[in-house]
Structures are given as structure tokens and as C-alpha cells.
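The structure appears below as C-alpha cells.
Note that this complex is displayed minus one protein chain, with the remaining chains in position.
Then we have subunit A:
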Amino acid sequence: MSSLLARARAAAPPVVFLLPMLLVFGLFSWWPIVRSFVMSVQQTNLVTDPVFVGLDNFRAVLDDPLLATAVQNTLWFALLALVIGYPVPLVLAVIMSDLRRARGLYSLLAYLPVVVPPAVAVLLWRFFYDAEPTGVFNSVLGWVGLGPVPWLEDPSWAMPSLVIEATWAAAGGTVIIYLAALVSVPPELYDAAEVDGAGVLSKVWHVTLPHLRGIMLITLILQIIGTSQVFLEPYLFTDGGPDNATLTVLLLVYDYAFANTTGGDYGKATALSLMLAGALALMSVVYFRVTRRWSE
């Protein structure tokens, strides 16, 4: 009896300490994950009880003429972010790592945009992107005889405009990750490269970048996963416009669930979220298969 009591007392504290984590993860992570699978095959409208509808939600999403537009736009955003945004932090970090003395100041400046709340940044940049010739960016372009550029008002310029702002907002975080990794390059490797007659650029190519390869592979896939879920920029800059040119997949999910007129279709929204998540998971698996073979 007494040993049972002792055992209960000994077991109690772990449970007490576990409780916050189990409750919070259970209610706000595990349960919603399970629920998204259930909801994707149900008709849910919060008024009547959910009804099982099989794959109807998925079919409805696939039949939506806007889906192709949203997928194309999302791929376009991710591709532009890769071309414009991926090299920026890498180049900055490599240069900064060699200019040791001012590195503290440089990384402070580079990280500054990261702490600006995204909603504030977008509202500020929306003013910068004024399409009039007197707009901020158009004035600067005017100094060198370019522009004016229609920025957010033109379907083909809108997406690049969003990507430029998103790169500005996010690059600093990646710079810090690269800088942290660059500290651990063994100096002996640079010495050895010099003995073999390597110049500065060839040391960057043969020593610095190979050292970063592992981190670069991770930041690449994380960036693709992140940009595939872009929401805030298209929502606040253009609300999907002009002419649906910045309608992304997540914006479509949001519209299915929460838009004033068409919203409330939670089944369709979860079905589309799941399809996006499935595509991302598949891509990640393939990515790691391919790059593992390639990096070994």
C-alpha cells in the first residue's frame, strides 16, 4: 500500500510537468492535424452536423477554374523568390564574413528589416510602389532615366514587386544563419588552398561554398516550402489582383473559408490545404533523396 502511494507520488510530478505540453500540442496541433483529414471528406458549415461527402471537396477544388491560376501564381512567386531572393543572403554573408571588423554593424543592419512587422512593411512599401512618376521608387528610377514602372497596378509587374519586398523582409534571417555557419570553416583549409595557389575567388568557390553546402540545401527547401505558402504579401498588397495576377493557393484557401460572400466552405478549404501540404511533402522527400545522392 505504502509502496503504491510512493509510486503514485513519484509519478505525479512528470505528469504535472507534461500537462501543459500535452494539452497545448494536443488541442492546438495534433487534434487540428487529425481533424483536417476528417474535415476534407465532410461538408461542414457550423450550422448543421457535418456530412460525409467522400472526395467531393477535392473534386470541387479541382473543378475550380481559379485553382490553375492560383497554382501558377504560387509557382511563379516561389521561382521569382528563388532567383531574386536566394542568392542575396548568401552573397551578403560571404562578403560580411571576410570583413570581420564591421561584421557586428553589418549584421545589425541586415537583420533590421526582419524585426519590422510584415503588415507595417507592406503598408510602407505599398506607398513606395506608387505607380505615379513621383512615387518613391519611380523617382529613384527617374534619376537614372528609367521608368516609371506601374508596379502593383500591372498584372506582370505585381508579382515581382511582391517578391522584392518579401526578399527585403526575410533576407536578414538567412544572413545570420549563414554567418553562424561560416565561423566554423577550418582556417587550415584556406591555408591549404593558398599553398595550392588559389586566389580569393577560387577559395570562395572551393572552400567557403562547399562548407556551406549542407546549410544551403536546407535553406533552399525551407524557402521553397515557405514561399509556397505565401499569404500576407498578396493579401495586403493587392488582395490577389490585379486581374487575379497575385492570387496564390493560400489566398484561395482563405477565400474558401473566410471571405465575406463565398466563404464558409471549410471542407473545400481543408481539401485544398491538404493538397498543398501533400505536394510540399512529396517535393521534400524527392528533394532529400536527390540531394543526398548528389552531396555524397
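To be clear about the criterion, a contact is a pair of C-beta atoms (placed from the backbone, for glycine too) under 8 Å apart; a residue touches a chain by one contact, two chains touch by 3 or more; residues count from 1.
To be clear about the criterion, contacts and distances are computed from a predicted model.
Note on the omitted subunit: UniProt lists it as "Carbohydrate ABC transporter permease", one of the names in "Aspartyl/glutamyl-tRNA(Asn/Gln) amidotransferase subunit C", "Ubiquinone biosynthesis protein UbiU", "Carbohydrate ABC transporter permease" or "HypC/HybG/HupF family hydrogenase formation chaperone". Contacts to the hidden chain, counted on subunit A, fall at residues 11, 13-14, 17-22, 24-25, 27-33, 35-36, 39, 44, 46, 92, 94-100, 102, 104, 106-113, 115-120, 122-125, 127-128, 130, 134-136, 139-140, 168, 172, 176-177, 179-181, 184-191, 194, 200, 203-204, 207-208, 210-211, 213-215, 217-218, 221-222, 225, 229, 231-232, 236, 250, 253-254, 257-258, 266, 269-270, 273-274, 276-277, 280-281, 288, 292, 295-296.
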